[in-house]
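For this view, one protein chain was removed and the others were kept in their places.
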């Protein structure tokens, strides 16, 4: 079974931040494994100190629900307080906001990536850019 | 006095997960006693890591209010933050969401079951399937 | 790579509780995966309601440190407050106490088991009994 590795996490994280640099937006990126545990994090110069929180929250939300946080956000029936009701997710205190994507290999979710620091659309775009590098 | 037992909890939990397998939805099931204390838990392969949180929260909510969490959810006057004001329920940080059912015997609530991992309707359906096995 | 499965977790949990029954000690058993996430839990009739906390805490401690909690307990230099300093472990608020063992396959830790409800020696013995069933 394919799992998240340090190498893949770094590759994904750097691809996402390369896109952020292209957009001239200082961002942070978090990559977690399938259990929501942090594997890689990097904060660009100029990105807000709290972008660790937001990027990790998005990655954990995407890993939890196995879908993009943009999609989760669109579900108006989902109580935003849900995230505070999940002890497993509490360290990240995740609120759904675009910029998180599950990472899949061979049909299985092996982890997730989350971006913070840009607009919702920019965060989402950078997450997508990371995905493109793994052919998914 | 009839009480929740390890045997009954396991029977209920397995019946619920058998329905989940039928629906091809990896889920987790939690069964608690009349005091909201966990008696049985099982997570299917592929179910999200946070489904322990959601399944237990639903079981605790159903045991607390002695009604289904689907019914609780429909009460628009109920402030979801209520759950955070109940110290006994805090460990599960329960938010009302369908999939939890009280377990009754001879008119008394002896515990509750909660499912997590599917849609609200699927979670509720699996909880009902468990109930069917105890003739209630 | 071999991973913790629902089937293996249940097999381990039941073997541990069979030993507890032999010792005539009502106990609870928790089995977690390699990331410390709960996979299986069962509480025997008569076991204290808080044994969910202790059994899970031991399993999470053993999964975290990749060694038995009996061995961890013997390290007098280890500050017991350590466990409260680990946000990833906070849901279980683990304190080191005998009765937790890592579960290894092919030299890799794939999870852990924790027992609560007996004396430290009894809890440890039941964890060992579970291990015997997986040829390790």
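Chains here go by letter, A, B and C, matching the order in which they are written, and residues are numbered from 1 within each.
By definition in this document, a residue touches a chain if its C-beta (ideal position, glycine included) is under 8 Å from a C-beta of that chain, and two chains touch if they have at least 3 such contacts.
In this text, all values refer to a predicted model and were calculated from it rather than measured experimentally.
Here the chain not displayed is in touch, across the complete complex, with A, C. Within the complete assembly, A:38 is the residue of A:38, A:78 or A:128 that touches the hidden chain. Residues of subunit A in touch with the missing chain: 5-6, 9-10, 33, 35, 37-45, 49, 52. Touching residues on subunit C toward the chain that is not drawn are 34-36, 63-66, 79, 81-82, 84-90.
One rule holds for everything that comes next: only the chains that are shown with their structure count from here on.
In terms of which chains touch, the assembly is arranged so that all chains touch all other chains.
The rotation relating subunit A to subunit B, fitted on Cα atoms, amounts to 80°, rounded to the nearest 5. Distance between chain centres (mean CA atoms), subunit B to subunit C: 24 Å. Chain centres here are Cα averages; for subunit A and subunit B they lie 30 Å apart. Here the spacing of subunit A and subunit C, counted between their Cα centres, is 32 Å. Touching of two or more other chains is recorded for residues 35-36, 87-88, 90 of subunit A.
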